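All protein chains but one are shown in place.
Per-chain residue numbering starts at 1, and chain names A, B and C are given in the order in which the chains are listed.
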Amino acid sequence: MNTINAAIVGASGYTGAELVRLLINHPNVTITAMTADRKAGMRMADVFPHLGGLNLPDLVTMDNVDWSNIDVCFCCLPHGTTQEFIASLPQNVRIVDLSADFRLKDIEEYRKWYGDKHRAPELQKEAVYGLTEIKRDEIAKARLVANPGCYPTSAQLPLIPLLKEKKIGTQGIIIDSKSGVTGAGRAPKEGTLFCEVSDAIHAYGVGTHRHGPEIEQGLSEAAGENIFVSFTPHLMPMNRGILSTIYVTLADNVSVNDIRTSLQNTYANEPFVRVVEEGNSPATRHVRGSNYCLIGVFADRTPGRAIIVCVEDNVVKGASGQAVQNMNVMFGFEETAGLTQQPMFP
Amino acid sequence: MNTINAAIVGASGYTGAELVRLLINHPNVTITAMTADRKAGMRMADVFPHLGGLNLPDLVTMDNVDWSNIDVCFCCLPHGTTQEFIASLPQNVRIVDLSADFRLKDIEEYRKWYGDKHRAPELQKEAVYGLTEIKRDEIAKARLVANPGCYPTSAQLPLIPLLKEKKIGTQGIIIDSKSGVTGAGRAPKEGTLFCEVSDAIHAYGVGTHRHGPEIEQGLSEAAGENIFVSFTPHLMPMNRGILSTIYVTLADNVSVNDIRTSLQNTYANEPFVRVVEEGNSPATRHVRGSNYCLIGVFADRTPGRAIIVCVEDNVVKGASGQAVQNMNVMFGFEETAGLTQQPMFP
Amino acid sequence: MNTINAAIVGASGYTGAELVRLLINHPNVTITAMTADRKAGMRMADVFPHLGGLNLPDLVTMDNVDWSNIDVCFCCLPHGTTQEFIASLPQNVRIVDLSADFRLKDIEEYRKWYGDKHRAPELQKEAVYGLTEIKRDEIAKARLVANPGCYPTSAQLPLIPLLKEKKIGTQGIIIDSKSGVTGAGRAPKEGTLFCEVSDAIHAYGVGTHRHGPEIEQGLSEAAGENIFVSFTPHLMPMNRGILSTIYVTLADNVSVNDIRTSLQNTYANEPFVRVVEEGNSPATRHVRGSNYCLIGVFADRTPGRAIIVCVEDNVVKGASGQAVQNMNVMFGFEETAGLTQQPMFP
Partner (left out) sequence: MNTINAAIVGASGYTGAELVRLLINHPNVTITAMTADRKAGMRMADVFPHLGGLNLPDLVTMDNVDWSNIDVCFCCLPHGTTQEFIASLPQNVRIVDLSADFRLKDIEEYRKWYGDKHRAPELQKEAVYGLTEIKRDEIAKARLVANPGCYPTSAQLPLIPLLKEKKIGTQGIIIDSKSGVTGAGRAPKEGTLFCEVSDAIHAYGVGTHRHGPEIEQGLSEAAGENIFVSFTPHLMPMNRGILSTIYVTLADNVSVNDIRTSLQNTYANEPFVRVVEEGNSPATRHVRGSNYCLIGVFADRTPGRAIIVCVEDNVVKGASGQAVQNMNVMFGFEETAGLTQQPMFP
């Protein structure tokens, strides 16, 4: 069987650990190198005891990886530190970048939202945005895939097809998202301590979150016009999961059933996106630990409006799972390889 | 000191227990009777061990209460069972009804949303909607106060002043609410088991929740025109708390700062409603266990729009606390009496 | 590849759903029938929406299963209802029973702890106790395997080898266990509502839990003498997981390192039991969703004593996972087949 060597750069965070969890059962992938600069020399089992039963390479610095040997690099570095590193990789290495560094096509937008000049503008041009179901053909040929943000995945999967087909209005789209805490990463911060999160909820980045422009980029491309959305993320006591409640207006002569049918048709043959039946309400627990995305469509109280609920596991479809899915597409593997784990409930 | 006798009818649920927690430290109230038909004969301490340190009357059936002795009745019966009971009470008893039975002014609306003909239409006419900060003068004179629903409290406190002052548009108001599980009550149901709620979130009653018309009633009265809102409640793993994220359009020539200032002025002298400073994001943990309601106002990404975040403890300001507040107004007590407990964090 | 047909009886509970999660990726098993008497006629996806992406048979009553076609039956019926059902199965069906009905060898003990006379005493004689690592050879030949209880698995895996080797004293063994809420099942009860469990802990069945005699049976057999243990289970806010803290005395001339080494040797070649290194503290999150059992050994403050910490996922190694492991042994499959999923953290 065709097997490739994978490196995970920045493996000491939650997305790195999740890549290990998924890739360890992938029939075509060997994890050949894992890096974590500050934890170089440690065993992965000491950083993540839940992976203690696996035979894994020890953590090394990025300089100590033999890149000639690597087919694919999953890059889990923090935003802003990724550009120069990826630019330094040899051409034989294909990359799935889980950071935000190559997601925004417009490097001025990048500068505006991420605060720094883009340091690899040429690479940005060739980067393909890795929303698999939407960009599959481009991903197959890409050397560098910019893996989408967790919130943007949950917002774009339902909205892009509807905007392309002009089934919904382009004004006043509202995306109210609720996220688990893994999205905030493993670095110790007061705001993500157990006692600061448990038994509570709050909104953050209201009106200013960086995933706003990423969502708008995808929706604008689909609609063929500039789209502005209201986007409010909330942090809630949940390890994994994003639920986005999306409020839209129906286009003229379009019913709620029309948009449900439209989405069902779009995703009929997709292994990971499922439009649930009328009356069912997708819950994050229905996708926990899996690469699935569920979409529910509801009539609003107000005539002419609909409510769409989209759930995913932010660590899987919203990060590491979609990264593996993209790798599968890039290398011609079965798209579900390494991703057959079913949701874990309870 | 002026002291009154209180009865709690339907005391074996969470709102009943919470009334005990609050009233036991109220300087003007003695809990004289508590009823729970199926648990009559039991000690409250056996139903709620956390109240085991208190000297409380045992639970009795409603028939076994000497109503001649009671000044105020907190009615915590399920929706639909309350009307005839309240109609049967002698005139000396003033009532704070925590059910939905007397909230909707239009008994046809009641029939539509609650499924049954209203059985006390005359009483409905005299009932005063108990949103304390908005209806204080009427509450002071009322014999029967219909205590507001938990979601409607969190939606109306910020929106009513803005609609009255025509600071926001009347179209396209969207209320996305996240609630703790106490709102679902103590009756065993699969959907509120620990394993079905923890580490997850889902929407329910999308487009069809009964608190929708209650919210619209209050907003329409404030605006002087019929208002329809989008309202989506979500159930999340939290004991107490509601956070409503509200999306509005600004009226012409009104800025986000204008609406924050307007709300700050409205509530400047209110002991329980506080508009937080620009940049602060209200969290449910900031009000846990208290009667406070916090309101934050944010600029939206989309020009001409604002986002309002309102938090409360659904068991306190959203139920038993507001009930005590209303009783204080009805009997001329200090409005904060029994409600001086500060939020419990963590 | 050799493939067998499996039936899951009582599939509408958490252990049934977990069997589906595990078996759906098993290379040698087809789920041919699933029963749930009260939910017969429903799709599994309606009972457990997280399984909605799978192609599964609908739920039927037990009478509607064609048993001639079934190789293995996983029996997930409630305690007490299982004996006559299993006695009625044709001889071609091998059974893994997840109930307690065939765990206690002594049917008088069964009557004492479960309240009823045993109704299949002949079957009891042939039942093999399915603690895989301890009883592997017998399980391989068994027609009926009594899958161990969740607590007894966590207590016996560390204690049986130590008692067999006389490394610890037989008196005063104390097992303090903390369990997630899945162990209580999916039937709605006040005690397992979210609000009754979250943000809290309590002990239950203190001195009287039915898993006490099951533990003592296994330990007594290992020690060759009657053993009594102190066993206290606690319910805590966690979906899955059991952590048992076990307090033992060291036998003469035995050190804490001796017992760690002893356990490491015993389990050196076991795929699912791992003795962690000195200084590491096993956590339930290290095994979440997996069939692993981790054991840590610590010196106590008091000389001559040791503390053993054992963790498992109660739904996997403590129930459905061990059931699959036993089936693998019974049918000569790779013992890890269907059980290669790694722990899900966070």
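The definition used in the following text is that contacts are C-beta pairs under 8 Å (C-beta built on N, C-alpha and C of every residue); 3 or more make two chains touch, one makes a residue touch a chain.
Predicted, not measured: the structure shown is a model, and the values here were computed from it.
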Partners of the unshown chain among those that are drawn: A, B, C
Absent-chain contact - pick from B:6, B:287 or B:309: B:287
Sole contact to the chain not displayed, among A:71, A:176, A:199 or A:214: A:199
Selected residue (touches chain absent from view) among C:28, C:156, C:192 or C:239: C:239
Where the unshown chain meets chain C, residue by residue: 172, 174, 176, 178, 180, 195-196, 198-204, 206-208, 212, 228-232, 234, 236-241, 243, 245, 247, 281-285, 288, 296, 298-303, 305, 307, 309, 311, 346
Sites on chain B contacted by the missing partner chain, in the whole complex: 14, 17, 20-21, 24-25, 48-54, 181-182, 198-199, 239-240, 274, 276, 280, 282-283, 285-289, 292, 294, 315, 340-346
Touching residues on chain A - with respect to the absent chain: 14, 181-182, 186, 188-190, 192-199, 237, 239
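As a working rule, only the chains that are shown with their structure count from here on.
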Top chain pair, ranked by how many C-beta pairs fall in contact: A-B
Interchain centroid distance [CA atoms averaged], chain B/chain C, Å: 45
Centroid distance [mean C-alpha coordinates] between chain C and chain A, Å: 36
Rounded Å distance, chain A centre to chain B centre (Cα mean): 39
Junction residues of chain B - those touching two or more other chains: 195-196, 198-199, 237, 239
